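Just below is one structure, and these are the notes that go with it.
The complex appears here without one of its protein chains, the remainder shown in place.
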Amino acid sequence: MCTGRISEEMITRAFDKGAGLVFVGGCHPPGDCHYINGNIQCQEMLEKIKKKVLPEKGIDPERLRLEWISSAEGSVFQKVMKEMAEQLERVKT
Amino acid sequence: MAEAEEPEQGTEEIRIGVYTCHCGLNIAQTVDCKSVAEYAAGLPNVVVSRENMYSCADPGQIQIKDDIEEFGLNRVVVAACSVKMHGPTFMTVCEEAGLNPYLFQMVNIREHCSWVHMQDKAGATAKAKDQIKMAVASVALARPLQDRVVPVTSRALVIGSGVAGLQAALDISRSGYPVSLVEKLPHLGGRGNQLNRIFDRLERISCVLTPLIMMALNNPLITVYTNTDVEDISGYVGNFKARLKINAHPVGDECDACGKCAEVCPVEVLDPFQMRFTSCKAISLPHDEALPHRYTIDREACNGCGACVTACPRELIDLEAPDSTEEIDVGAIVLAIGSKVYVPGEGNKWGYDGAGDVFTALEVERMLAGNGPTGGRAVRRSDGREARSVAFIQCVGSRDEEHPWCSRTCCMTTLKEAVTLKVRFPQMRVSVYHDDIRLYKKEHEDFYRKARDLGVSFMRSKPSGVTAEGDSMVVRAHDELLGEETTQAVDMVVLATGMERPDDAQKFGDMLKVPASADGFFMEAHPKLRPLETAIDGVMLAGSCQFPKDIGDSLLQASGAAAKCLGLLTKPRITLDAIISRIDQSKCNGCLVCVKKCPFSAVVTDEVEVDGKMKKRARVIEASCKGCGVCVARCKQGAIEAQGFTDEQILAQIDAALEEDPGGKILALVCHW
Partner (left out) sequence: MESAKHKRIELVTNTEVKAVTGDAGDFTVTLERKPWYVDISKCSGCGTCVDVCPITVPHAWEQNLKPRKAIYAMFPQAAPLKYVIDRDRCVECGLCMQVCLLDAIDLSQESTTEEIEVGAIVVATGGRVFDPSAMKQFRYGELENVVTNMEFERICNAGGPTEGELVRPDGRHIRSVAFVQCVGSRDLGNNPWCSFFCCMASVKGGRLVMEHAPGADVTVFFNDLRACGKGFEELYQRSVDEGMKFVRAIPSVHVNRTTNNPIVVYEDPQAGGIVRNEVDLVVLASGLEPSAGTDRIADVLGLRKDSYGFLSERHPTDGMAETRREGIFIAGVCQGPKDIPDAATHGSAAASKVGAFLSGGRSRLMSEMETDRAVGLEPTAREAGAEPGEVTYGDSHG
């Protein structure tokens, strides 16, 4: 299963349930996607959600973050998670 | 595989067993496994919850089997290490205990939890509980699935008959499997035919190529198609269907190459085999060793006069011979369509125009060849004089803005041509303008030393331009070592031209859905570990269509690709997992977004009768589906289900994850490859 599997409903459900932040992680475009272009299709979908769906629901699009991180980039993942944890602290207050 | 029980959804009582693994101390020293197991016991539908020192060891496995029996478990959750590591282990355990393996779910509380939260035991324990809660919620909704079993057609298709294609075909056939070898030109062997000698032993190319071609032609398991285009390929791993367009050979198979036809042919064309140095007739044999050994007609040049038809003593020429089409079934495909040699375009700074005294490396190969246009002498195009000085320029069409890659082979090609010239004409002044000299095999460095010992001079400088001045070619360059501009007048300039992706790459890429890398060459499944396969199961790569390669590396990669094909062909059928999409055509409204968006062309359109009218409805070709789920996410009708990862399952996981303190959590949705 690819990030391309992620549907609008999953993102909206998460925010409806009150999730602090939502992170989507996939493989680097263009070449790293095991499913050819599922990552890019995911990106298209998320851009739409950030631009339209979330603002319409009154949700700050910054609470949804997409990053391409390969399995060899542990330090990148760590960095992103640390940043998001800090962001979460700010969002909560 | 065990028979899957098929209870009515919703009527079955869900009975889940949860197993929390300590993994020695790997998990247990951070996560309080006892409290996690107690927590899991209280989750909905959980009838048994245990901890194990090692769930994967025999005692752990036996426990699960016993519990399935004793407690009538119909779902199993193991919270341990990664699903890649031990998912298959526990799926087998379930299967052996008579439980459908897709009713099992694995939770990674090691890499995803204990290892990354070593400093926060309470937090790690709480997270492990949430992870298990999510899996329990999801597995309750899981349904038994059946692996796909598809038959394998035990024949391979090899596209391209250069050294790589020939070697792949031979190696497959040598293990006893039939091969269809398709070549778009009338003769076999590809670009190798035009080379002179190969490094590093300077053997004649024909010592390698001719035996390969002869063996392929004489092998009863190899069906050779020359002059043939692959028009279409459909299907999927083990079951491809290829449509071949066999362009008519106007000269019959029994041609004995007597040459009478060419004697009478009135049309002269510049000989493409000899890099247009000389001309030949519209009906010709490219060279004496061309195989199959028969004349062919350049259909574009032929004026249809028919002189050859009457001249042929064996009456073998039929200018009206019709093209034909053939469909073949194959189980595996080797793409070996080669590459294209870069030719500098109009107005290039090296002064190459195909007519003057600037040559490409391939032109020099012809010139140096015994069967070449100059009988092995370095002759200037401008005045026919033999060159007394030659300058090679490296990285032409490589390592520049348009071609950011290094073509790998050109340094050795230059060394080879420079050494050949120096050996043949010891008085010749031979120099090489280069950046890095890039060699990559154990014997190359010795060859480089040999070139220097023979007196080839190497200059680390980038030429800014080449101009014809008087009867010389003048190379202007910036010498990196001296830090100054230099000029040198030589009789002849040779450009070490790089390789580009071949013209057919786009066509085959689209046809087979094989992705290309940023450099345009076909992309391998994994750059380090799976260099021979592609993202498309059953399609392998050989030779320079994957990246520029020398003859030896092409042969090696071809043998490797053959092994990958044999891995498929030796099996009568293959099993593919059940994680695929399924379309409920009664819910499909025929918008066909899924058909458009599927990265693997695995969704096709059916014409289905709905209320007396024919309507378009989407259908998944199960064997082609890779289970990415792109179609599921795009379907507005909810008509597509991702087996094993249904919307209900994923939403249940989201709900479970966010049941407590949602605002303090980051929910991650990540690729599950």
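In this document, chain identifiers A and B correspond to the written order of the chains, with residue numbering beginning at 1 in each.
In this text, contacts are C-beta pairs under 8 Å (C-beta built on N, C-alpha and C of every residue); 3 or more make two chains touch, one makes a residue touch a chain.
Nothing here was measured: the structure is a model prediction, and the numbers come from that model.
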Hidden-chain contact residue, picked from the options B:75, B:155 or B:294: B:155
Option touching the unshown chain, where B:75, B:187, B:366 or B:564 are the choices: B:564
From B:94, B:255, B:532 or B:667, residue that would touch the chain that is not displayed: B:532
Of B:70, B:446 or B:485, the residue in touch with the unshown chain: B:446
Positions on subunit B where the hidden chain makes contact: 23-25, 53-54, 56-58, 85, 88, 151-155, 167, 170-171, 173-178, 198, 200-201, 203, 208, 211-212, 215, 219-221, 329, 331, 398-399, 404-408, 411, 436-446, 449, 480-481, 483, 517-519, 521, 524, 527-532, 546-547, 551-553, 555-564, 566, 570-573
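By our rule, only the chains that are shown with their structure count from here on.
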Rounded Å distance, subunit A centre to subunit B centre (Cα mean): 30
For the subunit B and subunit A complex, residues of the former touching the latter: 513, 515, 517-518, 523, 535, 579, 597, 599-600, 626-630, 632-634, 642, 644-645, 647, 650-651, 654-655, 658, 662-673
Contacting residues of subunit A [partner subunit B, same complex]: 1-11, 13-14, 17-27, 30-31, 34-39, 41-42, 45, 81, 84-85, 88, 91-92
